[in-house]
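Shown here is a partial selection of chains from the complex, left in place.
Note that the chains take the letters A, B and C in the order they are written out, and that residue 1 is the start of every chain.
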Amino acid sequence: MKVVVIGGGSTYTPELIEGFFDIWDKVDSLEIVLMDIDENRLNIVYEFLKRMIHKVKAKIDLKKSTDLDKILPGADFIINQIRVGGNKARLLDETIPLEFNLLGQETTGPGGFANALRTIPVVYNIAKKVENYAPNSYFINFTNPSGIITEMLLNYTKVKAIGLCNVPINFQKFFADLAEVDMKEVFLDYFGLNHLSFVRRIFVRGEDRTSELLEKAKEKASDSEKKIIDYLKMFPNYYLRYYYFREEMVEELKHKPKRAEEVMKVEEDLLKLYQDPNLDTKPMELSKRGGALYSKAAVNLISHLYGLQEGFQIINVRNDGSILDLPQDSVVEIPVYVQKDRFHRYVIGGLPIEVRGLIQAVKVYERLTIEAAMEGSYKKALLALSQHPLISSLSLSEKLLNKLIEVNKGLFPELK
Amino acid sequence: MKVVVIGGGSTYTPELIEGFFDIWDKVDSLEIVLMDIDENRLNIVYEFLKRMIHKVKAKIDLKKSTDLDKILPGADFIINQIRVGGNKARLLDETIPLEFNLLGQETTGPGGFANALRTIPVVYNIAKKVENYAPNSYFINFTNPSGIITEMLLNYTKVKAIGLCNVPINFQKFFADLAEVDMKEVFLDYFGLNHLSFVRRIFVRGEDRTSELLEKAKEKASDSEKKIIDYLKMFPNYYLRYYYFREEMVEELKHKPKRAEEVMKVEEDLLKLYQDPNLDTKPMELSKRGGALYSKAAVNLISHLYGLQEGFQIINVRNDGSILDLPQDSVVEIPVYVQKDRFHRYVIGGLPIEVRGLIQAVKVYERLTIEAAMEGSYKKALLALSQHPLISSLSLSEKLLNKLIEVNKGLFPELK
Amino acid sequence: MKVVVIGGGSTYTPELIEGFFDIWDKVDSLEIVLMDIDENRLNIVYEFLKRMIHKVKAKIDLKKSTDLDKILPGADFIINQIRVGGNKARLLDETIPLEFNLLGQETTGPGGFANALRTIPVVYNIAKKVENYAPNSYFINFTNPSGIITEMLLNYTKVKAIGLCNVPINFQKFFADLAEVDMKEVFLDYFGLNHLSFVRRIFVRGEDRTSELLEKAKEKASDSEKKIIDYLKMFPNYYLRYYYFREEMVEELKHKPKRAEEVMKVEEDLLKLYQDPNLDTKPMELSKRGGALYSKAAVNLISHLYGLQEGFQIINVRNDGSILDLPQDSVVEIPVYVQKDRFHRYVIGGLPIEVRGLIQAVKVYERLTIEAAMEGSYKKALLALSQHPLISSLSLSEKLLNKLIEVNKGLFPELK
């Protein structure tokens, strides 16, 4: 098995690689190539990982490279975890919209839009290379906004893209803990878009225990989450509070330290730690970076796709009729039974009217955002923003868009 | 032909009745019954109309009543133009939402919601009587929010309801004037919901003259309308500026005299004028009330339904597959070829993505509003508001809803 | 207006041209070009038509040609009425299937299949020229099997094709006569495929008079038609008896003179008559050829498309959602409101279950037949036949197909 990690210089990578410690002995051979454009970070992370691997005596052939073309041939899996513009650009996403009294966040709302515009052309170019050099590989996308990026990949390229997020696996763990069973024994009837999803029902060993477990969940929930659960009788994705408590969240974010800045600090610390030649295990500090269980999600999916095991996993895939009220070619986040090439979507049916308007509107925003980026269309960018539920105004979108274009100079595709 | 006008005491009614001056001689006999719960207004309007009819020598048998049960039997057409709570309630719709920095308007946004909640139970009860006493009659609904009321009628009662609005006919006149042809020679490819619609293409004698006439339209348009036309290449319903210029409109309405108050003044004047025993023609002052061509729309529709003529008219009907992205049982505003019992919808197909999110979200709001009113559900009311593009927040909806319930005491159905 | 008639040497053509006598004075100028590959027939028909036109003093500029490329430029309308393989090939369609105890008929069943296979490649080539030389023209197709040919044109070429048949207009006349009104006052709620259609409801001046007129229709109907009407409460296309009385019809056709031979005889007579230099009006004998009102159908449609009038006409068009149970890109025969470029389909909705299986199966046969002809696929030809309700057998289809290929040597596309 050959795995290429694009953006392998991320300080997250040790977390990811650790996941492979569980499966290296179940495959014939395991080669992992870290690829990054930042040679310095790449080297630091690479050397540290060497020590980690040596420590646990895993037979993993770790390589590194800054040249994508060279390392793609033969790849079975591509893991994409780049951040275009780095945390500096992310800081823009978290601050500029606040000036307009709008949510400042890297995946949702105007910030997610700017992120998408920066990221789509870069990932598109990477995918074109993958099409060429490793056409049969699976392309596992972590890069945010993950749903949008996956929808672009599936509609504009031929790579076998799957979008991954760590929210679903964390929900599964959360409910397994509540039910005091193993994660494998929980099945979530889960639907929506990436970062805009709901747990509709919770099955434990096939038994519907939704109401009981929602009650338990409420005990651990914030007041705002409790309210959502009470009204919807569903469990909301963490990102939904940006919609349901729109104004409060904007206010809160205005007065909070920015996550981008925190992360830059953490990264600096981590990179220093990684350089310590005596360090050969994941340092505690890594947990501050977030992304819990994201390595487990990735390695699970790879195991499914490689035939080491089979089962349901909640991933971002082409809708294809699973959700009746969204276009067939939309990307949605739903349970899929995966066993190698066999993808078997869970049928969601019609969206509950309690959330249908919200999801349909965001999907329209997503699709128009992709079209805007791919076609370089100012008009589509504007109409995308103006239909986003957090904006809902053409004039406001215009001011916002002009500002975003200005500050993202050199990072955005040209919009005409 | 027997026509019952519910809310016949409206100062608009002379406008409506004038429309019948064109057709009374084409039908065997014409009986019009004005029905109202305000006996005083009813008498004033009735007496004045008697003189108007006498003046033009029309053979119209005009009657009046405050007892709906008595006058329904035998009716061919019911025209519903009541205003529940009168202009006093309307003033609430125009002011309360502004306190929350939200649109204050009687048909769109929170005001339209409150209006719907007051109006649905009353119209439902009227419809139940019509079901009983005049089951074969057509129920022509002007009462706003007209799309919502019609959707309620078609899904909860058996009356043959059609929703009417004067916007489409005014658009037809507008483009006919631009093209310098008769209104009949213009066909509008028009779609959407009541007060949320777009002219997609304009045909003159079957020829597609959209781009030329949109250019001409821009010359007469406000700057904001121009912008919409440029971005959408469609002509927007007048009410769309409340969405596309959300914040500006809220600001503007905050500082403007309220329409409800203006109307109350106009009404007072009109009622005084109507009482002048020498007045036997529509006074100039009536034009200040708005509603241009609404009588023409009504009489046109009656002519179609009665078989006096046949043709297309833009009305609010069950979707039934005309717009693919909205539920079959939704009410939509589209061209329909009407010839007596034959209703032949114009096929719209998929909604243009440029406006799809907006329309889908508002339709979800509409449906949930109806369900909230019919079921007395606080939760559904809340979820309706929170998915409205002009609100998009659960917490804000909660505050707003509680306030609306408070000020509409005695007018709202109980919400549990 | 320039009209090109492909297959203009048909003895039918005088009938067609006569239709233009009603409209030549309503258009700026009228040029009609007869095109045919049989120069002899072309000359005879051309000369006779010259005299007919002169007689009635119509200002029609009649031309003739054997070179399609030359005459296409500038054409507004193309009328396609060729018969590939002539009546000799038709005779095969009427006889070979009978050897297998199957229907022998030129449009329905195995004969229609063979006809389609011969005709599709030829019409496809003609259409490619039209695409090239007269891309804005309307292509009015009479050539049978008309529904299949039209579906091929709309899915494989860019010509603006409309399929026409004389059955609907004859039904309209039939019911108008029964109701004792003018044809224009009758609207048929009519649906299905070409030669596989049903009149579901009959409106006279907008009034639903279905049951009354079906009763009257039964008085004039054959016993078998009566039976169909009684069971379906709909009026069947004449060709449906080939399905509903499958075995009886095969038996009857075995012992009847073949229509192809009769027509060859009539043609011979007609061509002789046309050569008489004194003949300058349509001879009585022409009526023996069938095709009543086909010229009226054509000239009506041209009037609609040219903007001389507007209204409903039953034609073969892309389904586009009108019939829910058939694919969007299928061609169906339904009422369409035509006013120049504006095509407004009548919404049929779901097919009545009483005939749904039949229509769906035939549509599958039609689509596979087109694909077989266009791709030269033996396998698809076989699967088309084996799903035809009149065959319903793979083994029988195989024997039949092999025989059809053998006797149509040189006329069929190669099937691999």
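Criterion: contacts are C-beta pairs under 8 Å (C-beta built on N, C-alpha and C of every residue); 3 or more make two chains touch, one makes a residue touch a chain.
Here the structure is a predicted model, which is why all the values come from computation and not from measurement.
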**Full count of same-sequence chains in the assembly - 3 placed in this view** = 4
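What we mean here is this: only the chains that are shown with their structure count from here on.
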**Prompt:** So what's the Cα centroid distance for chain A and chain C, whole Å?
**Reply:** 57
**Request:** Give, as an integer number of Å, the spacing between the C-alpha centres of chain C and chain B.
**Result:** 46
**Prompt:** If you average the Cα atoms of chain A and of chain B to get two centres, how far apart are those centres in Å?
**Reply:** 46
**Asked** Going by the touch rule set out above, which residues of chain C reach two or more other chains?
**Response** none
**Message:** Looking at the complex, which residues from chain A come into contact with chain B?
**Reply:** 224, 227-228, 231-232, 243-248, 353-358, 360-365, 367-368, 379, 382-383, 386-387, 389-390, 392-396
**Complete:** chain B residues touching chain C in their complex are 187, 189, 203, 205-208, 307, 310, 320-322, 324, 337, 339-342, 344-347, 349
